[in-house]
Structures are given as C-alpha cells and as structure tokens.
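Of the protein chains in this complex, all but one are displayed in their positions.
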Amino acid sequence: MAIAILIAALAGATVALFFQPRWWFPDAISAHAKAYDAHFLFTLCVIGAIFVFAQGLLTWVILRYRDRGQAPSAHEGNNTLELVWTSATAVVFLGLAFAGQGIWAGIHLDAPAANALRVEVLAKQFAWSYRYPGPDGAFGRVDTRQIDDASGNPFGIDAKDPAGRDDITGAILRVPAGRQVELLLKSRDVIHNFFVRELRLKQDVVPGITIPLRFTADTPGSYEVPCSELCGLGHHQMRSSLVVMAPADFDAWLQEAQQKAAQP
Amino acid sequence: MTVFSTCHKVIGKQYIALSLFSVFIGIFLSLVMRYHLVHPDTKVKLFQLLWPDGAPGGQMTPELYLSLMTMHGTIMVFFVLTTTPQSGFGNYFLPLQIGAPDMAFPVLNMLSFWTTALSLLTLLAAFFVEGGAPLSGWTAYPPLSGLGKITGPGQGLGQDLWILSIALFCVASLMAAINFIVTIIELRAPGMGYFDMPLTCWGWFVTALISLFAFAVLLPGGVLLLLDRLAGTSFFIPGGLIVNDQVQTRSGGSPLLFQHLFWFFGHPEVYIAILPGMGLISTVLSVFSGKRVFGYKAMAIAMLAIGGLGFVVWGHHMFISGMSPYSSIAFSVLTLAVGVPSAVKTFNWLATLWGGRLRFTAAMHYALGFVSLFITGGITGLVLGQPGLDVYFHDTYFVVAHFHLIMGVAAVFAIFAGLHYWFPIMYGRFLNEQLGKLHFFLTFAGVYALFVPLHFAGFVGNPRRYPDFKEYEFLKSVMPLHIGVTHAAYFLAAVQLLFLFNYLWSKRRGALAPANPWGAATREWRND
Amino acid sequence: MSAHRNPPGLKTLGMWLFVLSDMLTFSTLLVVYSALRFANPAWPRPFSLNPGILFATIMTIVLLASSLTMVWAVDAIKRDQRKRTVQWLGATILGGAAFIALHLMEWCHLLTVENITPASNPWNVPLFGAVFFGVTGLHMAHVAAGLVYLSVLAAGVSRGTFCVEDVETGGLYWHFVDVVWMFVFPLVYLMAVKP
Partner (left out) sequence: MIAVWLLLVAITLAEAGLAWVHTAPALMLALLLLLSLAKAALIAWYFMHLKSARPKHLPAFLFTLFACVGLLLAILPEGIRAWSMR
C-alpha cells in the first residue's frame, strides 16, 4: 500500500540524513565535550534502533494486514505482553536517564579546581563584557551608579576600591588552554544565555543571581558565542567570542593587559 | 442556529470554526517568518501594508519578526491545539458517546466559548496597538516581559493585551474543564462504567482534569506578571537592573519563579494538546482494522499515567535556566519515565493493527500518519530529557523540530483524522475521500521535509528565535537547510488549501453519508 | 436551556471542582509569597497588635459570621422558607459588605498613613506590599464577586426561580471564600506581626 511505502521511505530518508557529515556538531574542544559526543552517539544509537524498529513494524503491519478479505482476529489484549513491553521500555528509558547523569554531574556538581581562572561575565542588551581580577586575584567592588558603558566601565567597578584598580575588562573572553576556567555569569537587565558550541555548554544568565560555569578548553582557537535565550530585538546580534590561547600566549596577553590597566 | 447557542453540537462547531480561522492566521505568520529567514534583506510591499511600523518600506525589523513568532506560537498552542481536539470534538461528541442529552452546564459551555473568542480577539488586537504585538515569545519570560516598553517595542500595550488574552483563556478553559468533568462523572448513560467509555472520552476526561489544575496555576502567574507591569510590583523582577541605561527601582523578585509557574502549566499543556488525539487515534485504528482496541484498560491507564506524570516533569524546560542541578537530575528521571506510558500506547496501537483487516480510508491514513509522527517526534524527547545532552540542543532548532512534530503536527493529524471520521455525523456528508488521501500524502511528505532537516540545524547549534542568521560565521552553513525548509513550508501551506476546499465543498456538496458508514460500534453513530 | 432534566448534585459537583481549582490558584499565590520571603530574609513585620492585628481579627470574625448566616440560609431553603432564606442571604451580603468596607478602610490606612503601596514601603522590601495587596486583593475580588452572586441568588429565591441546589451551591462558594481567608489571615497578617 502507498502509505506503507511512504512511511518506510520517509523513515529511511530520515535515518540516511544522519549519515551526512555536513550538518553536525563542531569539533569538541574539551574533555567534557568529547564525553558529551560519546554519550550522544550512544543515545543516538539507542533511539535510532527504536525508531527503525517502530517505523519498520508499523510499515510491516500495514502491508501484512491490508484488506485482502481476511477475517480480523479477535484478540483484544494480553496482559503478559503489556507487562513485557512496559518493563522493557522502562528499563531502556530509565537506563538512558541514569547513564546520562555523568556528563551533567561533571559540569555542575564537581568541585572547582584550586587553580581555576575566575572570570566574571556580564550580559546586557545586547553585548557581553568580561572581567578578570588582575594580579591581586580579587574582583573589585561594584557600584551600579558608576556603570558607564561609554568610558569602558560596564561593570561599574568602584573607583575607590583598590582591589578594582587592576581589574581587566574586555569584550572578548580569552582563556588559556588546559587550565580550568570558572565563569561567573551575571546579567544587568533580562535573561541571556551563554553558549559555546565547541564546549557543548549552555547556561542561562539570569539577572539577580550569579551562576557559575566551569570548563577546561584544550584546543586553541577562536569560537563564537551566540546568545541563546530570547532577550529582545537585538537577540540575534548579541555575539561574542571565546578565544582559547596557548598558556604562554595567554600569560603574555594578561601581562600586557595588566600593564595597560595599571596606567592611569 | 443561533449565535449564543447553548447546544453542545453548535458550540463544538463554533470551536472548530474558531480554530480553522486561527490556524490559517498561524500558518500565514509562519510563512512570513520563513520567507524573512531566507530573504532577510528583501523588501516586501505586503509586509509594509500589513505592518507599517514593523516593516518600514517593506523591510522587516527584528522586533516584527519576534512579534510574529510570539503570535504564531500563542495562536497555535492555545487557539488551535488546545481548542479543536478538546473543546471542538469534545463538546460535539462527548455527550453523544456517553449517551448524555447535552453537556452538564449548557450556559456555562456557551460562556466558555465566547470567553475563548474574546480571548482570541484580545490577542489579535495586540497587532494593532502602538508598538505592535509582544516580542517575548509564547513563554513570556520576565524581566523581558515584565518591565514594559523599555525592553522593546511591543512590550508595552501589546504585552499587556497578550497577558490579558491568556488570562481570559485560562478562565474559559477552567469553565470548560468543570463542564467536561461533571458531564463525564454524572451523565454517563445508565450502566456505562468508566471503563466502558470509548478511549476518546478517556482522552477528554484526563485532559479536562489536567486543565482544571494546570490553568489554575497559569492564571495567578499571568496576573502577577500583569501586576509587575501595571502596578509597579516586582514579583519576578530582581533588584539592581539597568535596562536601556535606565536604573530600575524594583527589587527582590525572582525570574525563575515565573518559569516554574509557567512550565507547571506549560508541560501539562502539551498533554492537553495530544491526549484527545491519542484517544481519537485509538478509535479510528480500531474501527478501520475491524478489531477492538488492544489492551483497552492499559490504554486508559496509560492516559491517566501520562496526565499524572505530566505534572512532575516541568523542570525539563529549565535545565539551562540556573535551577538547582540536583532538581535537574530528578526531573530528568521523571521525564524519561513519562516516555514509558507513551511507548506503551504506541505498542498498543501496533497491536491493535496486528491481525486486523485494515481499510485504508482517509481517516485511517491520518491515524497511521499520527502513529508514525508520534514515534518520530517523541523519540527525540529521549535526547532532550537528559539534562547533560539538553544543554547543547536547548533553544536550538532541534527543539523546534521536536515539539512541532509531536505536539504540533501529530496533534493536527489527529484533528484531520477526526474531521474525516466524524464529518458524516457533523454534516451528514463525507469529506471527499480521494481528495483527503491526496492531502494526506502531500502533507505527510511535506511535514517530514519541513521538520526533519530542522534537527540538523540544531546539530550545528542554530539558536531559535533569530530573525536572521547574518551575524554568525557558523550559521552560514545552515542557510541551504533553511532554504529547503522554507520551500517545504510553502509547499505544506499550499497543500492545506486542498483541505480547506475539501471541507467547504463537502459541507454542501459532499457525497451523502448513510447512518453508520464506517461500521463503528460507539454510541454517536446510533440513530436514537 | 435544553428540555432535559439533569440529575441532582450536578451543580454541587461543578462548584466543588471550581473551589478545588481556585484553591490551587490561591495556593500558588501563597507559595509565591513563601518563595519570595525566603529570597528576602529581611522581610518586614510591620503589623502592630492594636490596631493592625485586632482589626484583622475583627474582619475575620465578621467573615466567619457571614458564613454562619449563609448556613442558616441554606437550612431555610431546605425547609422551603423562601422569605427566611432571602433574609439570611441579606444578612450574609451585609456581612460580606462589612468585610469589604473594613478591608478598604485598612487598605486606605496602609496606603496613606503607613506608606505601604504595592511598589514601595518604608523598609525597602517592595515585595511586602506587592504580596499583601496581591493576595488580599484577589481575595477581596472573590468576596465582591460573591456579593453579586448572592444578590442574584436572593433575587432568584424571592421570585421563586431558584431551588435548593442553587442556594447550596452559592453557600459552597461563600464558605470557600471564608476558607481562603483562614489561610490569608495567619500567613499574611499574623506572620508579619511586629516582633
């Protein structure tokens, strides 16, 4: 029957599309991202098998039992069968749920590394700013009244606080490869979202609270950061960059930036 | 036929007419959006004509795109997917199927329809006020939706009207839910037990129960958001905000609180859209395979289980929201658990077909299409239900593809199946079968062509709710996908005109139907 | 209305369902209140015993009294004493009106004398006023709707068009409004008494 052929063809085409290499994840640049890809592939195999099995069965049933004048069977239930497929799906689905917890716990529940580089991230309509604590390792106090985007103080770093004098701010997130980074995500107005595809990380930035996000990137390069939570009419232009640098390059950049910050 | 009729059949048809009107607006909005996505710089006279402020000189602004998206979502979710399967079919056929003379409260029934109509008018009015329709999406997360005009055009009066419309819809749905529940509990024909009801009635029953409790939470959520906007309160607005360079004086509120309230409603809402369809599909598959529904009791219990579990999984919409990571783990396990009764239903549908004699009427085509789409759309839920995997796909086109397939298109296929199946009762005539099948084949292929590729845009990481993709290097690669998808959308929309023609033509000219043309066993086909 | 006659108990069940759903609505508000109070540990506790708490206690007793008269109205209609029913309904309406009057007096006092508004207050925890006026306002709206409802009932009973079940259903609504206040009074007022 035409419908069986159509279902089989569309299901087949759907499966075939998953073998094209063009539209897929970008290369992973962290251990977490690699673990993510591995678990995703595992999940994909499971759901692919279920998909093929279920669509195949549907196609087969349509073909096998099309009207050829046969008398329909009278069976209308089978408790054993119900029990079998209920428990089987429960085992598979809940198994997936538990198997998937590892990658989640890895980014959210593990304690931060002692030498983690802490960077404050400030989102506003429609731009990102980053702040490094400087040589003293402490972020300066902020005062909302001193916020001034035009003069390069989007955070509102309090001029009177000595801890803030050496703070480095910028519009690009630069991090060293191989060292853990802890971002402290803050928003000044509405909800935004910090998303780095290559890290397989995405986190809403919610005004009123500070949300930590940790990662260790291992491949130097420049990666795009698109805002991924609707934040208003400039949402699609709220773009930033993550630049992962070789540790030596990063240190050199940091030194230069610190010198620049130290000058009045 | 009076306008303010209290007859359940008239009200059912009124709901269906309202949905039909809404669905074509919704489709039109989506076409405009799809066009803009692939031709972001093209000026279109029609846009200027329709939205002089949003598209000056025909060049669509980002805020217009976002407001179209908001209205598309709201119209489709509330006035199509919630309205036809439950209120439309339910009002018409529930009393017939359980042998009741009418719904329990006919006047209340009339009131809930007209409140729904008022709600739709209020929503559409948002297009015509200063600043236009709201741009914060159908989820309307504060602070974007809570601070007024300052967060963007459309966030002024437009957003107020949107909230008002949703509040009215809540009231209408609560009235309808009470009516359905009382009718089913009290007005079943003598001797008909709960487990003697057709599965369609189970679908409507569970849906009404969900509505009774889910809308009761959305309503205060909406009211508080409105207070934040109009009375200067700060339930959902934290302190120290600087919006558009202006310091805000509010403090103390929590944006996550709104998300909890919204999704406490929002997730059950998904089941409000799909459960009546599930019941209907069970009936259609059974009738046209010449067999009883396989595992009737398991099917009814699975619906109750889906309804119950539906209330404990709302957090999977908030995996990336900043909610406690421990909550995410709990919500994830519960979310995959809700897949179990859904899978059970699929197996039971297949077992219903097994050993039958399948008659391929148009309604049967849609029902089989529903099962196929339910599998395709549902299976990706196993990815999105895991917080670890969800982080990549959240708010990308992968999610768009997922919910359009399962909640949108599958539910719409159930509506098509229902219309073809019940048309003889509603109008005494058949919807044209050949035209129906043709419409099915084209729609089915079109739906796969439209939504399957969108998953791959998700793989690339393409965020949703972007008016154009020009800003990003990595989005250049998805443009060919989007061009294909947009053409599929044109095709799909054009094909729907076939259905509209079939519907309007068959109402007057269709082949006359005998008393019980499909050989169904349920009460609505009896002539007594 | 259609010609058929529905079995008894339909309206009662319908009203019960409304009551349960509306209880969830109020519960949601109180949960929001609790969550916000957790998030703002410096929550003000401004109500003095006299007049604040004393006034609210009197309001509570007035509302309870109107519930009692409502019970008697239902008793009267059950015994088919229509005139008596209308009288007790009238008393209930009076009680409800008194409650609203007292409540509005209190609101005016808070707004003008104590400077507590939905958006601000002297302790700089604006949510205090938001929660107070939000919760009590929604409750007051229910009382006001109840007054209209009971007036329609009273008119219907005196014309003889409404039967026992209609009055019972109205009673359910009225008592429900009372039940809600039984939670609003302790949580909004007593938990905010001056320490």
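We call the chains A, B and C, going by the order they appear; numbering starts again at 1 in every chain.
Keep this in mind: a contact is a pair of C-beta atoms (placed from the backbone, for glycine too) under 8 Å apart; a residue touches a chain by one contact, two chains touch by 3 or more.
It should be emphasised that the depicted structure is a prediction, and the values quoted were computed from it without experimental measurement.
Asker: What are the shown chains that the left-out chain touches?
Answerer: A, B, C
Asker: Of B:111, B:256 or B:379, which residue touches the hidden chain?
Answerer: Of all options in B:111, B:256 or B:379, contact with the hidden chain holds for B:256.
Asker: Which of these, C:144, C:163 or C:179, touches the one chain of the complex that we don't see?
Answerer: Reading the full complex, the residue touching the unseen chain is C:179.
Asker: Given the contact definition stated above, which residue among C:39, C:98, C:119 or C:163 touches the chain not shown here?
Answerer: Hidden-chain contact among the options goes to C:39.
Asker: From the list C:49, C:101 or C:141, pick the residue that touches the absent chain.
Answerer: Considering the complete complex, C:49 is the one touching the chain left out.
Asker: Please output the residues of subunit C touching the missing chain, sorted low to high.
Answerer: 9, 12-13, 16-17, 20, 23-24, 27-28, 31, 34-41, 49, 53-54, 57, 60-61, 64-65, 67-68, 70-72, 168, 171-172, 175-176, 178-179, 182-183, 185-187, 190-191, 193, 195
Asker: Please give every residue of subunit B in contact with the chain that is not shown.
Answerer: On the subunit B side, contact with the omitted chain comes from 185-186, 209, 213, 217, 254, 256-257, 260, 264, 311-312, 322-324, 327.
Asker: In the complete complex, which positions of subunit A touch the hidden chain?
Answerer: Against the missing chain, subunit A presents residues 208-211.
Going forward, only the chains that are shown with their structure count from here on.
Asker: Should the pattern of chain-chain touching be classed as line, ring, star, complete or other?
Answerer: Here the contact pattern is a line, an open path with two ends.
Asker: Taking all protein C-alpha atoms shown, work out their mean, then name the chain whose own C-alpha mean is nearest to it.
Answerer: It is chain B that sits nearest the middle.
Asker: How far is the middle of subunit A from the middle of subunit B, if each middle is the mean of its Cα atoms, in Å?
Answerer: So the centre of subunit A lies 27 Å away from the centre of subunit B.
Asker: I need the residues of subunit B touching at least two other chains; which ones are they?
Answerer: Correct list: 253-254.
Asker: Applying the document's contact rule, which stretches of subunit C touch subunit B when the two form their complex?
Answerer: 1-2, 4, 6-7, 9-11, 13-14, 17-18, 20-22, 24-26, 28-29, 32, 35-36, 39-40, 117-120, 124-127, 129-130, 133-134, 138
Asker: Can you name the residues of subunit B that touch subunit C in the complex?
Answerer: Interface residues on the subunit B side: 6-7, 101-102, 104-108, 174, 177-179, 181-182, 185-187, 212-213, 215-217, 219-221, 223-224, 227, 231-235, 249-254, 257, 261.
Asker: Touching residues of subunit A toward subunit B in the complex: what are they?
Answerer: 1-3, 6-7, 10-11, 13-14, 17, 20, 22-26, 36, 39-40, 43-44, 46-47, 50-51, 54-55, 57-58, 61-62, 65-78, 81-82, 85-86, 89-90, 93-94, 96-98, 100-109, 124-125, 144-145, 147, 149, 188-191, 193, 195, 197, 200-204, 206-209, 211, 224, 226-237, 239
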